[in-house]
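All protein chains of the complex are present and in place, except for one that has been dropped.
All chains are identified by letter, namely A and B, in their written order; residue positions are counted from 1 within each chain.
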């Protein structure tokens, strides 16, 4: 990696407006630096900012940006009220990485698109204007929603998919003050040129993720993730679902897909179709079909569309069955064991 | 010789002495405390760190390297390019023996594959060397390239890997086909795969005058010393090569590569020790891989379900500058009773690094395709897969007509099938379920040859009754430190706790190659014979000494055990210490060799049967191998604990090959898109919920005097096919390609 100036921000004030790349858990930034994708001249270490707590907030929770992924996943309030978030986190990466990776870092992690990760390939996201190296290449893992000819990468986070489903809000502090962005919209979709706006302006920092009161969604929420091996793999496709069911009728539904777009993909049409419907297989099947509305393959990945529908269906079915008292041994796995006898 | 790695074996759990006992590893404590020293752990004074720069194009030439930028980086000491790199004593293409690949040592600016070394940067710190390599920012002139099986015309070849004949024909396949009742045609492709030992290739090289010390993980210490010497133009006696522990080899550390030579040359040029460790991404190019294959199998059946003819053709890929052709079709030579048999191989050349031996080379992809074809044939015959294999059980080797030296395969089928519960299998595809998941049961037959190489060993009995055994064996995890000491202890007739083992060092007698599943048999035979030679000398001393209770018994009249010689005709005995003391000797030293004499007149193979259960999500296509059970007949099992681990490891490689492992190229750039362990999936712990390997008793008086076959590679064979057949049974989708992707099952 290139040489850099290292400094540590002890206070949020020192971090806001600081010039340089923000280093928190390091699991993504250092990796990108090692492969030459990130070459910051300055590194501002924000890992010791006192943003490391999970607090009650207006019936919901407010998670500090420095809370480690593992600590969110084992937090009793998260497990009780946002179990799909815990399940998503536990299905991601490895225990070691979850112990290091932070909330803010997870949100900010770069795409795993192999063309983005290969400095020799063109990539509008890494080098605006250079073209999309992925288009026409090995695209089995690429986007089927929200992509353009300029970029077909997907966002790799599991956590963000669950957060989007829970209507989480990203709290950002910058030189201009505070602002908030819904998780669902935080990651810009690519424009025709493939670059698009950066999620954070220079000098801005994510301070918290705020989760609204889950109300009746608390006990019918799951995350499901299709992978090429049983653990420690990025999603082919994934889905978070949360349902409020009263007397067998769905009063509220949340559904978000992972692995399909440059952001966690909220399936609004599917959610609308579920509201007021009976919590039955037929309702879920109809909603799952709507989940990929507008999807089209960006290459050799047409199979992702039916897979995304089916993972959405599975997440809805599992959510309807109720979150188990304890998360399964294989979180989010299709082999989680709770619905296969 | 004081830098030799000695294994005293402290701390291993002794459950009995010597061969056949399930001792824990003698190197166990070193490995669990972090004290075992691997090549990259060496830090000689004055060390320079070396980092390779590798090519980002598949074909063409390097037109510019920003050497100035790299050399200006603080800490960088030297950049070697084709213009400045020190030279080998001979051509990089010199073939001093058949297991030499082109030594990529910056001899010119041409690029023959992505990942090829194009420069070497040396610096005071690893960080500086790494950045120096990046700063070289190569520019290229590119030429059209091809990297896949589809990119070139096949060429005919006389030989495949290791000089094996490329084709075989016995009987008359065409005549048999003309009269056969059924014809079953199957094609299977296997992917390009990488060894991915968790220890990257590494070397620490240091010159003391004209004497060279090398620490590098190596599977063939004696041969490699000769190879290094030949390319460097020095006498082998000037080289010390240490390789006490390999962090996995799987074939990739049997072949020397140019980076090792460059580290040595630069250490000499700069007068400082040099350490070169490949980055993980550099493990996907210059250090070998398993080539992809496209295999076509034709099985003709008579009306009763007997195989009338078997034909197996393989097309595979090699580099443009060396030839290693995966001998996959050979898997059909000796397994099933095919009275008419024809196999063939063709090669294609592509702009990739040279492939090489990777755990069960040839056999692994060949077995995978053969076992799928066998299930296809069983279906055509309307028979259960196991019943079909038993019906076509080969009582002699169909390719040579030779009898098997031993073949416990029937017992393997029976034992594994019983433990698995195969009799409960429902024949129809998609007929078994577990909850919403599809459940499938499949099986495959495992087979691997039993080669022997050349080894030599010394065994020295000392005045205190202890012994030193010496041979340059390589322990890459298979357990040589332990199993070979067990064999040697038996040869010496002493307790293993009294055996000190010197190994992993080139000053010792050559133990041959740790490969081909033949190391334990070969080096073990040498050690056993060396021990027996030492005991013979003791016996001569004692039986000719009137003061000994053994006097007059004759060499053949005494037996060695527990550190004593016993008369066979009465109960008298004498301790080794006493014999040596009375003779006034500090020690007796025995010598032994291990090799197979002459051309074998029997077919020699380990065998096994593997049964797999898979669960498949019917909607999403994800597969999990929920149970994997194998039974193996592999001659004498020297250490059941370690043999089981080897077999399980091979079977789990089968999981990887069946479901996960594949190199994905961008065909436009010729680069891999998944040259890391997040993109190239190998099995993780959660992929292995239930696995077991049994061994069945097998006495083999022909394979070698000790009756040892081999267990290192056979576990991969049979397993890939078993999993593929289980997926087929679960889903009704016949596998045509490994790894099986989820989307191919929905």
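General remarks:
Definition applied: a residue touches a chain if its C-beta (ideal position, glycine included) is under 8 Å from a C-beta of that chain, and two chains touch if they have at least 3 such contacts.
Quick note on the criterion: contacts and distances are computed from a predicted model.
Of "Aspartyl/glutamyl-tRNA(Asn/Gln) amidotransferase subunit B", "Xanthine dehydrogenase YagT iron-sulfur-binding subunit", "Cytochrome-c oxidase" or "Phosphate transport system permease protein PstA", only "Xanthine dehydrogenase YagT iron-sulfur-binding subunit" is the UniProt protein name of the chain excluded from the display.
For the chain left out of this panel, the touching residue among A:124, A:231 or A:283 is A:231. Screening B:317, B:682 or B:714 against the full complex identifies B:682 as the residue touching the chain left out.
Touch with the chain omitted from the figure is made, among B:99, B:245, B:702 or B:738, by B:245. Taking the whole complex into account, subunit A touches the unshown chain at residues 1, 3-4, 6, 8, 23, 25-27, 30-31, 34-35, 43, 45, 47, 70, 74, 93-97, 99-100, 230-232, 329-331.
Within the complete assembly, residues 11-13, 24-25, 27-38, 40-41, 43, 49, 75, 125-128, 131, 195-200, 245-250, 277, 279-280, 475-479, 641-642, 644-646, 648-649, 651-653, 676-678, 682-689, 691 of subunit B touch the chain that is not shown.
We adopt the following convention: only the chains that are shown with their structure count from here on.
Between subunit A and subunit B the centroid-to-centroid distance comes to 41 Å (mean Cα coordinates, whole Å). Remark: subunit B residues 56, 73-74, 127, 130-131, 134, 281, 433-437, 615, 617, 619-622, 624, 659-660, 664-666, 668-669, 671, 673-674, 678-679, 681, 683-687, 741-743, 746 touch subunit A in the complex.
In the complex of the two chains, the subunit A residues touching subunit B come out as 1-3, 35-36, 112, 114-115, 118, 120-121, 133, 136-138, 140, 226-234, 236, 303-304, 306-307, 310-311, 313-314, 330, 334-335, 339-341.
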